[in-house]
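One protein chain omitted, others in place.
Think of it as A, B and C in the order they're written, each chain with its own count starting at 1.
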Amino acid sequence: MSSGRHFLQIPGPSNVPDRVLRAISYPTIDHRGPEFAELGLDVLDKLKSVMRTESEAVIYPASGTGAWEAALVNTLSPGDRVLMFETGQFGTLWAGVARDLGLEVDFVPGDWRSGVDPAVVEERLSADTEHRIKAVAAVHNETSTGVTSRIPEIRAAMDRTGHPALLFVDTISSLGSVDYRHDEWGVDVTIGGSQKGLMLPPGLSFHGISAKALQAAESAGLPRSYWNWGPMLASGAGGYFPYTPATNLLFGLREAVAMLHEEGLERVFARHRRFAAATRAAVADWGLEVQCRVEEEYSPVLTAVAMPDGHDADKLRTAILDHFDVSLGAGLGKLSGRVFRIGHLGHLNEPGLLGTLGAIEAGMRLVGIPYRPGGATAAAEHLADTAA
Amino acid sequence: MSSGRHFLQIPGPSNVPDRVLRAISYPTIDHRGPEFAELGLDVLDKLKSVMRTESEAVIYPASGTGAWEAALVNTLSPGDRVLMFETGQFGTLWAGVARDLGLEVDFVPGDWRSGVDPAVVEERLSADTEHRIKAVAAVHNETSTGVTSRIPEIRAAMDRTGHPALLFVDTISSLGSVDYRHDEWGVDVTIGGSQKGLMLPPGLSFHGISAKALQAAESAGLPRSYWNWGPMLASGAGGYFPYTPATNLLFGLREAVAMLHEEGLERVFARHRRFAAATRAAVADWGLEVQCRVEEEYSPVLTAVAMPDGHDADKLRTAILDHFDVSLGAGLGKLSGRVFRIGHLGHLNEPGLLGTLGAIEAGMRLVGIPYRPGGATAAAEHLADTAA
Amino acid sequence: MSSGRHFLQIPGPSNVPDRVLRAISYPTIDHRGPEFAELGLDVLDKLKSVMRTESEAVIYPASGTGAWEAALVNTLSPGDRVLMFETGQFGTLWAGVARDLGLEVDFVPGDWRSGVDPAVVEERLSADTEHRIKAVAAVHNETSTGVTSRIPEIRAAMDRTGHPALLFVDTISSLGSVDYRHDEWGVDVTIGGSQKGLMLPPGLSFHGISAKALQAAESAGLPRSYWNWGPMLASGAGGYFPYTPATNLLFGLREAVAMLHEEGLERVFARHRRFAAATRAAVADWGLEVQCRVEEEYSPVLTAVAMPDGHDADKLRTAILDHFDVSLGAGLGKLSGRVFRIGHLGHLNEPGLLGTLGAIEAGMRLVGIPYRPGGATAAAEHLADTAA
Partner (left out) sequence: MSSGRHFLQIPGPSNVPDRVLRAISYPTIDHRGPEFAELGLDVLDKLKSVMRTESEAVIYPASGTGAWEAALVNTLSPGDRVLMFETGQFGTLWAGVARDLGLEVDFVPGDWRSGVDPAVVEERLSADTEHRIKAVAAVHNETSTGVTSRIPEIRAAMDRTGHPALLFVDTISSLGSVDYRHDEWGVDVTIGGSQKGLMLPPGLSFHGISAKALQAAESAGLPRSYWNWGPMLASGAGGYFPYTPATNLLFGLREAVAMLHEEGLERVFARHRRFAAATRAAVADWGLEVQCRVEEEYSPVLTAVAMPDGHDADKLRTAILDHFDVSLGAGLGKLSGRVFRIGHLGHLNEPGLLGTLGAIEAGMRLVGIPYRPGGATAAAEHLADTAA
């Protein structure tokens, strides 16, 4: 039994605000009644405001992984080719989903320290003169590495080739934390999830859908029922769902997006960038290295920290959890044991971040990681110097 | 603005107990940490205790409709034939899911007033000498009509034929409210949902899975990823999930099943039968007719009440909602406007039921439905005479 | 372990709305910080709006009994005489408080079936030519009997005598449920509590204070510290308290009064009168008698029902609690075992009331009370015929 409120500083699920926790505890209502219709229309509007789209959106009672699958089955046919990228664990897993569904994946290898290279996108599409590639799929923020991909540059690269492939973007760990523009950036399917920047528990996932994607759905041949946009959009127009939605999480969605707008999206994004910079200041001060090697691709959402050789990240994480009640993210896949990940997203303030960094500093001392003391103080100074 | 707590007397989602609402508002935890593993193992155990299985179970972050789909894609291949039944709206919708996925449906027509006829099952399977039918799919409790199907008799009918078809049973609106036995009854895939007898908000669905179903999964050819049992069972053995689960609903599941066991499953089932009988006593006293025409198939979960000719059920429902703050279920599909449905399931006590029936009686008077006064009193007498 | 939400139908504490329960669970804040000051000013304003006063008000972190004491110690001196009335148990207890504090009580006996008689007030004050009576203290709604006293008529009687006595009114069980006007009715100290019509848990009590009462406080000689208006009013002007207030209950007060205003005070009062009339319709239909014998003094808040001779009210209440999960109020003091009290106040809707009455009807059948069946139906008909 420990005292104090647990610090959930994994890169998602993020700390759910009390307001949202209370909202999801409202008594469940009739999903076919008039009160629900108002809720349904409201959350779709609110979701679109965060995705910055005036096109269509749907909300699935499902995890983000389901929305990955849904993007594919609504738009593609068996054997279709998709251009995907090994930006890290999640780029890799998404490619696995595509293969499971009978798609062919052009998988661009990566170093897990940088995002999708727009030049490679351009090169691959240019080479695909027969237009066998039906979609390009990129992860906006790679949660396993703390690296963002530059979606507008990818879009520009695609446009330069004149290739008709659809653009799918996974914003599961960026939506609500990082500037994102579905319409302006010409994304065809935006995939989001509830449990990161949207500050909700997991259990909802989202699509923003372009007109071009809707057209693709008309001839897509993969079997689909639960994920099918058609009934979702038809019911959604009236604020309803074709099957029972996850009502209580929708109460939370309404509240969470209201909170984002009360703070102001621009201020939310600036706060994430500022906290990420303070975190990197601490890491640098400790004499450690950040996993992301491209400065303009630093994630505002999380920072993956590389361990000194011969030191196990999971041993450190366990000590910090057991002794100081802070959860940090593990290294995933290829990075297992080699990095730990600090989530600094969602509902977070300065002392929340400083407490996390202080506990990491204490943990490194406790388990004997070689580091230079003072990172917590360096972060505090960064925050003081950038206070509004 | 009305005063008082809304009476959610639709046949699901049912009234979520405060204990469960508070449980789902616990702060979200790390779904990869040790505290989660305990939760994961515990909820799987608890789920199995309600399904009465010692075989396998999985929990999907999805609505029941998703678990319908999941049962099919895990066990069947394109073009496989499934024997399904028009017991009502939900039997009909499930057949639609099967067709969407590329299966062939043998659809037995029905009158929406009775359950699956075991004799028909026996006849159809006997006639299928080539074993082209791969599965029989029945809805245990038809939420649209208030009729249960007699699963043990269906199983016996199947057994008599020696046919190898799998047996799928939808217990979405019966699990936790009506006696059900996955193992003893020889069910291959039990499909459950959170928002009915399990007293949770919607957003979780469940499978109980027999060894025979697991074997079928090995050769099943429908594409699958999100619903795939393989990774779910592999992760589940350690209390984890292959992708982010709906953590907060799992907190609720733990609490809700604990409540069922505190009351005692047998007592829970007896309470549902007693409340259903009290409701039918009221309906009879009013001089109205119950939709279910087979006495041994009366649903303990809900009662669909047929309207006198020329009277619109939805007008009555709207008046009761607007004036007396009680939500009742609409007639679905073929029964639209012709019945209203009283949910008497889940977290409900005597005054909750009597208040519902009293409000219906007041509503009938208000909108001018011809009825004999006194149903509320008849139900009270039934409850007095059957009090423990 | 019973299922369903408990029906708390005692005449207070009343059923606390979920919105208020959630409000009192907000994280506690600094009672010396700027956020608190806004809360403090807001709740004082809201309280005055319900008391209908533009004079002063204070909020005590204390039960209503404390506010009884506080009214006396702020305005009176040892040996002062107070005119008090045996309207029932609470009138009697308040007189006891006065005696405990060293005051002299002129206690007018009563029959526990009617309110304060304005003619007696006039007679007693007229006879007090030396003005030894310093205050007249009346209970607006006697919670032990279901009888209201007619405050405006009491005021008029006092005015006719020209006697300078202060007028204290206990509105603990009426405030927020029954029309009340501190300023218009010329009350000097209004005493309120949180747990009845204000729909909060117990723990807060209130004063509305006239200018004349404030003046009396200047020369009052009873020792006082905790209850002292001086520091309360001085701090309250800035939204603060002289000592730590019951912050979380204040969160609830803000929400509860907001709910009253959303419904509209006039509609709230009308709802209480309508539910009381429906309850009396049930009682009459059962062939039982209401304790209040004066029609214009029927309480909108509760109905005390007299038991047939030879039948124990507490045995009935226990059966209803044990079998049907409804709490009713016991007979107090002289009425112990002879009446039960039905609370129909606060956060209540039609099915809530009908469920209560249905459970009482079932309970009477269960324990063998002689009654005519049909009260629950009679109440339903009253509600149907008076639906807006």
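The rule is short, and it goes like this: a residue touches a chain if its C-beta (ideal position, glycine included) is under 8 Å from a C-beta of that chain, and two chains touch if they have at least 3 such contacts.
Nothing here was measured: the structure is a model prediction, and the numbers come from that model.
Undergrad: Just to verify: which one of B:7, B:26 or B:243 makes contact with the chain not shown?
TA: B:26
Undergrad: From the listed residues A:38, A:184 or A:263, report the one that touches the chain absent from this view.
TA: If we include the chain that is not displayed, A:263 is the one touching it.
Undergrad: Touching residues of chain A against the unshown chain: what are they?
TA: 1-7, 15, 17-18, 259, 262-264, 268, 271, 323-326, 346-359, 361-363, 365-366, 373-377, 379-381, 383-385, 387-388
Undergrad: By the contact definition given up top, give the residues of chain C that touch the hidden chain.
TA: Chain C touches the chain not shown through residues 5-6, 8, 10, 12-13, 15-16, 21-22, 24-33, 61-66, 69, 78, 96-97, 100-102, 193, 195, 201-203, 222-226, 228, 242-249, 321, 327, 330.
Undergrad: By the contact criterion defined above, which parts of chain B meet the unshown chain? Give residue numbers in ascending order.
TA: 18, 22, 25-27
Operating definition for what follows: only the chains that are shown with their structure count from here on.
Undergrad: Which whole number of Å gives the spacing of the CA centres of chain A and chain B?
TA: 34
Undergrad: Got the chain C residues that touch at least 2 other chains?
TA: 18
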